[in-house]
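Here the complex is missing one protein chain, while the rest keep their positions.
Our next item is subunit A:
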Amino acid sequence: GPSRGRMYRKEKSIQLKSSSSALYNNLSVLRLPDKQLAYFSTVHGTAVNMVSATADGLSFSHRQLQVKEGGPALSASIVTQAAWCVLPSRVLLVLTSQKGIQMYESDGSIMVYWHALDVMEQPPAHAVFARGIAAASGRFICVGMSSGLVLVFDVPPKGTNVTVSEVLEEHRDAITDIAAELGRAPDGAGDLVTADDSGSLCIWSSGEEFTLLNKIPALGCTCSSVKLWNGIVAAGYGNGQIRLYEAATGILRAEVNAHARWIYALDLAPLTGKLLSGAEDSFVHIWKLSKNRDTDDVEIEHCHAECVTDTQICGARFCDPQGNSFAVTGYDLGEIFRYGQA
């Protein structure tokens, strides 16, 4: 095992009603610390599994959300992603699928908004779906499309009057992931990053009008997951690499040969700069991002490795903002594995 002493130990798993599908970023976690609850969600085919767990890990309740407008072709209403978007006045659960974009109240009880995709009669040669979800500026929810477009939704503090505020047209390949700044952005670093199938990254400044600040060109490899923290972009790629870029300049600051297979998920703990990566190679790694105070160089070190035997990881998330605990799921796995500080 790793040369350091064990930092994390395995805790009680959460059982799911159905197994997780092999989709990027297929685990979302919402903490409700005042209620001593945490919500977990994973996607299975045309449905989303939701589990709420009490802090003591003893009590669970389950809910399943279906994309209602399914056709007879099973694969025509696949859900591609589910993620909670935390805004100052409300939290919404956003689902993206081949049919469109759905927004629910955070407990999945009521649908707040439904945006249908333009689906033609005959399936086109290119797949049509939405994928990539992030909240920005405390007001917007950004969702990516297979066409490369990014829809910016303006979300009111309450009610159902969600409107499309803007469409960002910069990517030419299917959007894979979108991330908003989790810490404090230095000047000119923007607060949103969008990633696509070709590996292109775009850095934006969000607001009434979004501005493109930087475009990091593709290097021939899909970027499946991306995070933004204190002006550093952390990107996970299909060739198993993690790369760190400076958002303000687009300069590559670190390159990690992190995994032996396609990376499916990244997450970041904003209070410590811990980075979590999960891939098809069965490994979950914890890294630590930092900035050298003298040189201002970005540094990354390896902290911990966890091998989830015979599992292709498809979702991985920290369960607290310090990164003292994390959750992981994999393809065909009917549970969420949890790990806590040893």
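Definition applied: contacts are C-beta pairs under 8 Å (C-beta built on N, C-alpha and C of every residue); 3 or more make two chains touch, one makes a residue touch a chain; residues count from 1.
Please note the rule applied: contacts and distances are computed from a predicted model.
One chain of the complex is hidden; its UniProt record names it "OSCP1 protein", one of "Fe-S metabolism associated domain-containing protein", "OSCP1 protein", "GPI transamidase subunit PIG-U" or "Eukaryotic translation initiation factor 3 subunit H". Summary of contacts with the chain left out: across A:177, A:246 or A:267, the touching residue is A:246.
In the complete assembly, the contact with the undisplayed chain comes from A:222, out of A:25, A:102, A:165 or A:222. Considering the whole complex, the residue from A:51, A:256, A:276 or A:336 that touches the absent chain is A:256. Residues of subunit A that touch the chain left out of the display are 1-3, 15-19, 21-23, 44-45, 71-76, 78, 80, 98, 122-127, 129, 173-174, 176, 196-198, 221-222, 238-241, 246, 249, 251-262, 281-283, 285, 295-302, 305, 307, 309-312, 331-332, 334.
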